[in-house]
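Presenting chain A:
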Amino acid sequence: MSTQIQVVTANRLVDGAVVYLTAQGDWSERLGDSALWRTKDDAEVALKASEKDVEARLVVGPYLFEVAEAAEGIKALSAKERIRADRKPSFAPDVGSWTGRISA
Partner candidate 1 sequence: MYRYDEFDATIVQERVRQFRGQVTRRLAGELTEEQFRPLRLKNGLYLQLHAYMLRVAIPYGVLSAKQMRKLAFIARRYDRGFGHFTTRQNIQYNWPQLNEAPDILEHLAEVEMHAIQTSGNCIRNVTADQFAGVAADEIEDPRIWAEIIRQWSTFHPEFDYLPRKFKIAVTGAPDDRAAIRVHDIGVRIVKNEVGETGFEIWVGGGLGRTPIIGVPIRKFLPKRHLLSYLEAILRVYNLLGRRDNIYKARIKILVQATGGEKFAQQVEEEWEKIKDGPLYLPQEEIDRIHRYFAPPAYDKLEDNDPAFETARLEHPDFARWVRTNTVRHRVPGYIIANVSLKPEGGAPGDASADQMDLLADLADAYSLNEVRVTHHQNIVFPNVRKRDLFALWQRLKPAKLATPNLGFVSDIIACPGLDYCSLANARSIPVAQRLSRHFSDPRKLEAIGELRLNISGCINACGHHHVGHIGILGVDKQGQEFYQVTLGGSSKDDASLGKIVGAAFSEDDIVPAIDTIIETYLGQRSDKSERFLDFVRRVGVDPFKEALYGTAPARRPAAE
Partner candidate 2 sequence: MALLQHGALQPNNWRFVGDDAALPADGPVTVSLKRWQAETDALRGRNAPIGVRLKNDEPAQALGDDVHRLSVIEVEFPKFTDGRAFSQARILRDKLGYQGELRGIGTILRDTYAHMVRCGIDSVELPEGKAIDGYLEALQEFTVWYQPASDSRRTVLELRHAANANARSGAAVLSETVAAHSV
């Protein structure tokens, strides 16, 4: 029976960047740095505690989401969180170089 592992995420207030709560209590841009909360209660406590960083104007809108531990590292379970963790859209914007340089 797998335990629900959760992670706290938010957006940084000043630039909107996606960030994850680490075990040290600061916020990293990398999902791999997240603190893992292995019980529902621990996760709720961590989420509640992150409110202080909202008041301190570091982050906005913290919430929990599920992850799994894989060989390559922590993986988000939902498509949304996987795309967020990649920090960019899932498709290659440079398909056919259409957004790239335009030759004169």
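Convention: a contact is a pair of C-beta atoms (placed from the backbone, for glycine too) under 8 Å apart; a residue touches a chain by one contact, two chains touch by 3 or more; residues count from 1.
Regarding candidate selection, all candidates are chains of the complex that A comes from, given by their letters.
All figures in this text were calculated on a predicted structure; none of them were measured in a lab.
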item	value
Neighbour of chain A by the touch rule, complex-wide, chosen among 1 or 2	1
Partner candidate 1, residues of chain A touching it in the complex	11, 13-18, 54-55, 57, 60-61, 77-80, 83-84, 87-91, 93, 95-103
